[in-house]
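For this view, one protein chain was removed and the others were kept in their places.
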Amino acid sequence: MRLRLLVMLACGVVPLASLPAQQKIDRRLPLDPNGMFKFFVSSGSVRVVGWDVDSIVVTGTISAKSQFYFGGGRQGVKGGVEGDGVEAMADLTVKVPRRARLWVRGGEADVRVDGTSGPLDCGSASGTVRINGTAQEITAETMGGDLVVQASPDYLRLKTATGRVEFTGGSEDGAIATVSGRVTVRDGGFTRRGRIETVTGDVRYEGSIGAGGALAVDTHAGHVDLVLPRSTNASLVVTAAVSDLFGMRSMADPARAPRAVVQELGGATSGATITVRSFKGRVTAASP
Amino acid sequence: MTDHRIPPDDPRLDALQRAADDLPREVAPAEDAWPAIRARIEAARVVPMVAPTAPQRHRTATRWRVAAAAAVLVVGSSAATVLVMRGGSDAPATVTAPSGDGNSASVSNPGAALPGSGGAARPVVLSIWSDYDAASAELERVLQARRLRLSPATVQAVEESLRTIDQAIREGRAALEKDPASRDLMDLLDSVYRQKLDLLRRANALPLRSS
Partner (left out) sequence: MPPLPAAPSAPSPLDDDIARAQRGDVDAFERLYRAHVGRVNALCIRLTGGRGAEELLQDAFVRIWEKLPSFRGESALGSWMHRVAVNVYLVSRRSELRREARVVTSDDPESLGVDPVRGFVTDDPDSRIDLERAIARLPAGARAAFVLHDIEGYLHEEIAEMQGIAAATVRAQLHRARKLLIQGLES
């Protein structure tokens, strides 16, 4: 790569100013297993990886004009990269104690978290956030970026505006909100309490609801597709312009607000409820 | 298993209590919560305006909400519109019909009284949305001041979302004017408004570029 650039430079193809100017980063600090780590990257990408060592190691590169911060004690470490736009590009990997409490933010950066189990709070304004691990508490937010989470936290809060949300796993207490982003929940769903809200984003929920649990899906214009196991035992209450619930079709009078259609699945003896409301959208329910 | 209890006369307990006593008793919120609180209060205000005239009848409480039987729309000041809802029909809340697969299917009847009302016609007045509008206008003013220091991609996502939400609000309000008794419509519109406030708050909390 470097040789090719030099050749191109010699041929007058690549202006000198376009050569990448970067700083190499290789820093480490001790951190207790349950310590807290906070990290901010304004643009580029950061990957956080859990490991079984009581220290934090940051490696990678940042652009020459960026500023890198890193400091703290055994109970808490902070770090980050600041700058403006392409001047603050970072490509970093951070290894953290697996059970550390994490707060990771990317201004425009992509954020990826793998293999951690401590409470996690992360987000990016326009970058994509990917989480894969066993964290029991996950809070993640973006504006335009996607949220892709593969985990089974007890507590889950995911928010985007235009980005899509993909949640694979189960959660006892989960809430997902988007404006126009599509929401997909699969391989588990919510056991005790689940809430999904969109304005125009479509929703696909492939999962179940626990006994006595409550799942609520509200959308103004999104289409909602429920794929519920045959063993589902819950009251299903759907209010939508158009619905097709296990073959039973209904269509609201366009001159009036839609009315609720109720089905008692599996006898609805568990006390669980699934409530879906879509002002303009279609709601379907079927078994896999 | 040994129970490592701390003896009651352990001096560390006194030290812990002194440290607890020294903790600040007041902590200001990081962000002002009042706009959101006010919006929730205003969206759910209940002010009786009309005494019930229908005789009280016993109703079996239902598990699901149903819309009231009739509604009267009263136009108040230019800043707010109030809705009066009354229940009072004898009709049951749901009609249950067996479906072929062993599940039962029901269709709600909007002509029944609100659950938990004991059958009495319960007049309800709701102010709509003026305080949500005020709260979001304030947050939008703050966002405008920060706009130039957010990334173009973020600004685009926020502005596109606000357009989507505002369109949904217009459609929701129009539908509610035609069917003011629909609790589902009110809840859905409330959800959209809350999303707007939340979007604006999150956008205002984003880190700014330094130049």
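Labels for the chains are A and B, by order of writing; each one numbers its residues from 1.
In this section, contacts are C-beta pairs under 8 Å (C-beta built on N, C-alpha and C of every residue); 3 or more make two chains touch, one makes a residue touch a chain.
As the structure is a computational prediction, the values presented were derived from the model and not from experiment.
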Contacts of the hidden chain among displayed chains: A, B
Could you tell which one of A:Met36, A:Val49, A:Val227 or A:Met248 touches the chain left off the display? A:Met36
On subunit B, what residues meet the omitted chain? 4-6, 12-13, 16-17, 19-20, 22-31, 33-34, 36-38, 40-42, 44-45, 47, 131, 205, 207-208
Need a quick check: the contact residues on subunit A for the chain that isn't drawn. 34, 36, 38, 40, 69, 71-73, 75-76, 78, 80, 82, 101, 103, 105, 119, 121, 137, 139, 155, 192
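Assume only the chains that are shown with their structure count from here on.
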In whole angstrom, what separates the CA-based centres of subunit A and subunit B? 24
In their shared complex, subunit A is touched by residues of subunit B numbered 63-67, 94, 99, 101, 103-108, 110, 150-151, 153-154, 156-158, 160-161, 164-165, 168, 171-172, 175, 178-179, 182, 184-185, 187-188, 191-192, 195, 198-199, 202-203, 206-207, 209-211
Could you please specify the touching residues of subunit A with respect to subunit B in the complex? 40, 42, 82-85, 105, 107-108, 125-126, 141, 143-144, 159, 161-163, 177, 179-180, 197, 199-200, 218, 220-221, 235, 237, 239, 245-246, 248, 250, 255-267, 273, 277, 279-280
